[in-house]
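For this depiction, one protein chain was excluded, whereas all remaining protein chains were kept in their positions.
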Amino acid sequence: MTEPSPLTSAEARALLPARTDGPDVTVRRLWDPVAGGEAPADAVVVLPRLAADAWARWRVAGVAAVVAAIGDVDALADVHAGDPARWAVADTRLALARLSRRLDPRPAVAEVGVHASAVVDESARLGARVAVGPLAVVGADAILEDDVVLGAGAVVGAGARVGAGSVLRERVVIEDGVVVGRRCWLQAGAVIGGDGFGFAPGPRGAERIHHLGTVVLGDDVEVGANACIDRATLGATVVGPRSKIDNLVQIGHNVRIGADVLIAGQTGVAGSTAIGDRVVIGGAAGVADHVEIGADARIAGGAGVTKSVPAGDTWGGYPAQPMRRWVRERYLIGRLEAIWAFVKGRA
Amino acid sequence: MTEPSPLTSAEARALLPARTDGPDVTVRRLWDPVAGGEAPADAVVVLPRLAADAWARWRVAGVAAVVAAIGDVDALADVHAGDPARWAVADTRLALARLSRRLDPRPAVAEVGVHASAVVDESARLGARVAVGPLAVVGADAILEDDVVLGAGAVVGAGARVGAGSVLRERVVIEDGVVVGRRCWLQAGAVIGGDGFGFAPGPRGAERIHHLGTVVLGDDVEVGANACIDRATLGATVVGPRSKIDNLVQIGHNVRIGADVLIAGQTGVAGSTAIGDRVVIGGAAGVADHVEIGADARIAGGAGVTKSVPAGDTWGGYPAQPMRRWVRERYLIGRLEAIWAFVKGRA
Partner (left out) sequence: MTEPSPLTSAEARALLPARTDGPDVTVRRLWDPVAGGEAPADAVVVLPRLAADAWARWRVAGVAAVVAAIGDVDALADVHAGDPARWAVADTRLALARLSRRLDPRPAVAEVGVHASAVVDESARLGARVAVGPLAVVGADAILEDDVVLGAGAVVGAGARVGAGSVLRERVVIEDGVVVGRRCWLQAGAVIGGDGFGFAPGPRGAERIHHLGTVVLGDDVEVGANACIDRATLGATVVGPRSKIDNLVQIGHNVRIGADVLIAGQTGVAGSTAIGDRVVIGGAAGVADHVEIGADARIAGGAGVTKSVPAGDTWGGYPAQPMRRWVRERYLIGRLEAIWAFVKGRA
């Protein structure tokens, strides 16, 4: 852990962005408003959007600054008069994201350079300020662009390319030839580029289809811990820029995921399916192979998508259907007791 | 593998605990009563609770001792007269647990000390009898208390703390600052303390919320292979003492799990949810974010919990509901054929 440099009210105005009321302060740490204990004097708390009469319940006394939604700041001043600086923002969640990044005490790079215990092939090319952690492995002809960080035990296969500023946490595996964009963040244990699950029945059992394609992750993609993205049979499995994939998600071979997609934990997407831009998929959902989920569609957690979903639709259930129909179906199932009584009474 | 020291009838009386009938014997290995082959003369078998007439089917001839429920031991003596010692116990499953531990031929510690290939930061503090396996990594300021065992390739992040007697199997990752209690057992590939899946929509796509909190595992917690437990946004994701989490489970950020909880394989618990003491969750269930599962509740495998569950309740289905209602709903759906015939006949 390292102490982040102090953040002033002036910097906060530009970073969040915020209108700043009250004293000019400097903060060094984000504080949890629901945590017990005394807040340190160099802390800032971010309050969620709340009814005015809820402010009194928040433990903000003692902190240097409070971040709240623009409409809430006046109510806040009434209850917690005087001391903390009040930083009014349009979007408290975005403010939280930016403060959390700015005040993260964990250095992305413990130390620039190649750790003595790492195994880096002499044909690999490393950019400026690259950090290769202990016991990481970089294969032949791999390319790590500037500012790439490999955590302990991460493996980058032969001919793979990792874009500038990307972070591969502990034990991530990037198989041969995989392409990772810039500023990606891959959490521990993720496996990118394993062979897809494709077999052909042969005279002596299933014969594996070797997957000769690759995986291409766009810029600013994030992949969760122990998630898996399989390489394409031919061509590439693609994850578009800024898409975020959670822990233990499975992305099958040949899948194409658009930009700004969010896929929550343990969801599976089977082979050759296409997912449009800005699609949001809840946790533990399943999407069948060879279907298409249109742009801006939303899939409920736990849904089982067995056919294509039109752009902009919200679907849920298993088999998945438009959310309105699924809710209506659940309502009608709830009427079964009355229906059954009616039928029994007249049969 | 190492030969465990022999276990005598006298020791068994105290360990299981058991009432011992028949000859005084010593045993060295647990034997599978349904396995083929000849049982070795130094074996003990544990028989599940069974009807008396089932005893004859068990292959217990040749073993040194048979463990059975108190009420079953007499029936056993009738069928397998004479030779094996008979150890009568109140709980055969508990007896199996204790015998399996006592006779485990796998040493928890292959060798005490730090393997020459491990990378241990000089600022890390290691207690007595710590074993750090080949190619393990221990970060700056990490603490390994007495008798900790790190398997091959395990990674303990900077500032993390592992309590006395805990075992981290191969390739476990404990991220920076995570706290592991005493006598915990973490199976291969588990990732504890990855950043949670939290983003804020920003002008140029989702911005990641850096998770500045941590994970705290209580004493005697177990976590399965390739399972993931995310760190909190602020504060801590908590798993209470003696709770057991199976393979490939996902625990989201800010989740609070009580004591003595059991969560079976591939279940997912989304962010900020609270799970009370002694809750049991079956495999492949999903629990939505920000809900509460009360103490002693039971959730069926495959259930999708979308709202809070009262203490002591048993719920199932998706969306999950009280088990009695779910069973009734399944019954009524089974009546739909008759209902439809009735309606068609009168419409």
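A and B are the chain letters, set down in written order, and residue numbers restart from 1 in every chain.
As a convention for this text, contacts are C-beta pairs under 8 Å (C-beta built on N, C-alpha and C of every residue); 3 or more make two chains touch, one makes a residue touch a chain.
What you are looking at is a predicted structure, and each value in this text was computed from that prediction instead of being measured.
Asks: Identify the residue among B:Ala264, B:Val279, B:Ala297 or B:Ala320 that touches the chain left out of the display.
Replies: B:Ala264
Asks: One chain is left out of this view; which of A:Ala43, A:Leu103, A:Val155 or A:Ile257 touches it in the full complex?
Replies: A:Val155
Asks: With respect to the chain omitted from the figure, which of B:Asp21, B:Asp42, B:Asp91 or B:Asp289 is a touching residue?
Replies: B:Asp91
Asks: One chain isn't shown here. Among B:Pro23, B:Pro40 or B:Pro105, which residue touches it?
Replies: B:Pro105
Asks: Tell me where the left-out chain touches chain A, residue by residue.
Replies: Against the missing chain, chain A presents residues 117, 119, 135, 137, 139-141, 153, 155, 157-159, 171, 173, 175-177, 189, 191, 194-195, 197-202, 204-213, 226, 228, 230, 233-235, 248, 250, 252, 266, 268, 270, 284, 286, 288, 304, 318-319, 328-329, 332-333, 335-336, 338-339, 342-343.
Asks: Over the whole complex, note the residues of chain B touching the chain we left out.
Replies: On the side of chain B, residues 1, 29-32, 34-35, 91, 93-94, 96-98, 100-101, 103-106, 110, 115, 117, 133-135, 151-153, 169-171, 185, 187-189, 220, 222, 224-226, 241-242, 244, 246-248, 259-260, 262, 264-266, 283-284, 301-302, 318, 330, 333, 336-337, 339-340, 343, 346-347 touch the unshown chain.
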